[in-house]
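With one protein chain withheld, the remaining protein chains of the complex are depicted in position.
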Amino acid sequence: MGKLTIGCFASLVGSTNLDFAVKLSAAAMEKGHKVDLWVSGNGTMISIKDQRAFKDYSSLEKPLKELMAKGLNVTACEACAESRGYHADHTLEGVKRFSMDWYLGSAFDADRLLHIGGE
Amino acid sequence: MGKLTIGCFASLVGSTNLDFAVKLSAAAMEKGHKVDLWVSGNGTMISIKDQRAFKDYSSLEKPLKELMAKGLNVTACEACAESRGYHADHTLEGVKRFSMDWYLGSAFDADRLLHIGGE
Amino acid sequence: MATTKLGFVVTRPGYKSENPKLALTHAIASQSVEIYLKDGDIVTADIAFVGDGVLNCLKDQKAVENYDLNSTESHIKMSLLLDLNVLVCREDLDRFGLSEKDIVIDAPEFGAEVEVKVVPYSEISQMMEEMNHLLFF
Amino acid sequence: MATTKLGFVVTRPGYKSENPKLALTHAIASQSVEIYLKDGDIVTADIAFVGDGVLNCLKDQKAVENYDLNSTESHIKMSLLLDLNVLVCREDLDRFGLSEKDIVIDAPEFGAEVEVKVVPYSEISQMMEEMNHLLFF
Amino acid sequence: MKLVTFVSDYKMTVDTLDRLKPEKLGIILVQNGVYHATTKENGKPSSMLNYSANYYVLQEDLETRGLSAANVIDSKVKVIKFGDIVDLMFNEYDKTAWL
Partner (left out) sequence: MKLVTFVSDYKMTVDTLDRLKPEKLGIILVQNGVYHATTKENGKPSSMLNYSANYYVLQEDLETRGLSAANVIDSKVKVIKFGDIVDLMFNEYDKTAWL
């Protein structure tokens, strides 16, 4: 079994990129791989707690909590979060916040890396 | 002098669309026009208070406060904000939150409307 | 007693961005705008799908099943229930080899009495001329 | 004692999205990654501008003056100061009628000793082959 | 109608402009749309400049990208500021479109 590092830079609600990242994480963990998920830029939106789940907006708090309970490692870019007003006290429990070098550190021993950039 | 309603749907930090909306609001107010600014989707990001101003990220809290003091009317889509975990107690003072019909109500007596959608 | 007409024009395919969906939810909000207006004043919303935007109209969208998200299809049906004018560009459907049978046309299960109108681009152009303001998504 | 090589490939023009800038700030973070690694292990970052991405390299960007935002130019210069390998595709510059004199090449005012390398696409392709992982922005 | 459109991207994903036939058309190049005013590919100007329209490009967005009025390749494109956009919107056109 290997290690997959996913970096996702686009937003939760504005695009389905983060949905994709979370679903791919779940599928990889199901197959026994270890997964690190790094969110940067607007992707840090996933780190906020108490997002209200409406059916008109995608909502990832529940699947994310379930996956973290099973070992998914989620870290948000601290500067990207702070610049958006997402502070430590509003961060979803279990989500870590580090500077950008964390992503590169995770990549160091990753067998595969999927960087979701784009627009 | 007329009334300009601007609707901005893209994010503050991820694109310069909100920068554009704020600069255009300032220019219109300088010429004596009344301006309503509606933010929806990721654009609701502008409504959060205490965004840390780094030079690597665009920061609009200061110019927005100055313009609101001069009469700029800023309203965020409540559902879009709530779905992102942006709650009333973290909203920048002076920014209102209403449902989507507010934007249409503002358009009712607008002489000009600029809807910034796109990606 | 005045009317302001808004034209919502959807030019991009959906789901990757939430904008096509926001076009519909904002257009639907025209039904509750009266609280901001004087008696007798109204705001109307017409919706047009053009270009790659017509792909939003394919029927049988399984967004709830796959992403736990209301489908754009269901928002189009809600627009019909509320008697909004929903236009789809015939030339763009033709370009994609699509026809009325491929897209959402009616919503009897919602109790909607109006239908989606597949029209030549010239009619959408005419609609845009008649509007007071345009909103491109 | 191991090395992991990351290739940051910027394919889009800047400012409208923050992604090209994030490519550079993440590449620069390779200089502080040691805290997460064992002694002797390193992560390297090479940066390539290709396609419309080469437009990020134009010099004299007045982003601070107009948007109170550090320019992509200043991030490229910071990358040079940190001795990162920065490649710009010559064919794409040619396509736009641009040359070395139009783009950021060095950063003596930052004390940088290395320069941006304008290279044929084949060298960028070779770089991508040598990397362990690729990150497209 | 008199329509002023805002073009904010260099590569466009919509072809709306090809079919809009207003009585009067203005095109304001902003954000990465400014490259249409300054950039030739293989010696050819952008096809964005081929419409029968009045063209404008935003000075702030040129400068941010390391460009200036001197880089504008076609004299029909006028360099303007935010205040000019307001005047165009209110005095010369009646509807807007952000594409």
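As written, the chains take the letters A, B, C, D and E, and residue 1 is the first residue of each chain.
The working rule: a contact is a pair of C-beta atoms (placed from the backbone, for glycine too) under 8 Å apart; a residue touches a chain by one contact, two chains touch by 3 or more.
The structure presented is a predicted model; accordingly, all values stated were derived computationally and were not measured.
A.B. asks: Where does the absent chain make contact, in terms of the chains shown?
C.D. replies: If we consider the entire complex, the absent chain touches A, C, D, E.
A.B. asks: Given the contact definition stated above, which residue among C:V9, C:L24, C:L55 or C:M78 touches the chain not shown here?
C.D. replies: C:L55
A.B. asks: Name, in rising order, the residues on subunit A that touch the hidden chain in the full complex.
C.D. replies: Within subunit A, the residues touching the omitted chain are 2, 4, 15-17, 20, 23-24, 26-28, 30-31, 33, 111-119.
A.B. asks: Can you name the residues of subunit D that touch the chain not displayed here?
C.D. replies: Where subunit D meets the chain not shown: residues 9, 11-12, 50-52, 121, 125, 128-129, 131-134, 136.
A.B. asks: Tell me, which residues in subunit E touch the chain that this view leaves out?
C.D. replies: Considering the whole complex, subunit E reaches the absent chain at 9-11, 13-14.
Going forward, only the chains that are shown with their structure count from here on.
A.B. asks: Residue numbers at the subunit A-subunit B interface: does the shared fraction exceed half, giving same, or fall under half, giving different?
C.D. replies: Mostly same residues: over half of the interface numbers shared.
A.B. asks: Between B-D and B-C, which chain pair is linked by more C-beta pairs in contact?
C.D. replies: Most C-beta pairs in contact, of the two: B-C.
A.B. asks: On a CA-centroid basis, which chain has its centre farthest from subunit A's?
C.D. replies: E
A.B. asks: What whole-Å value do you get for the distance between subunit B and subunit E if each is reduced to the mean of its CA atoms?
C.D. replies: 24
A.B. asks: For subunit A, what residues touch not just one other chain but two or more?
C.D. replies: 13-14, 41, 56-57, 59, 80, 119
A.B. asks: Enumerate the residues of subunit D that touch no fewer than two other chains.
C.D. replies: 15-18, 25, 67
A.B. asks: Okay, what are all the chain pairs that touch?
C.D. replies: A-B, A-C, A-D, B-C, B-D, B-E, C-E, D-E
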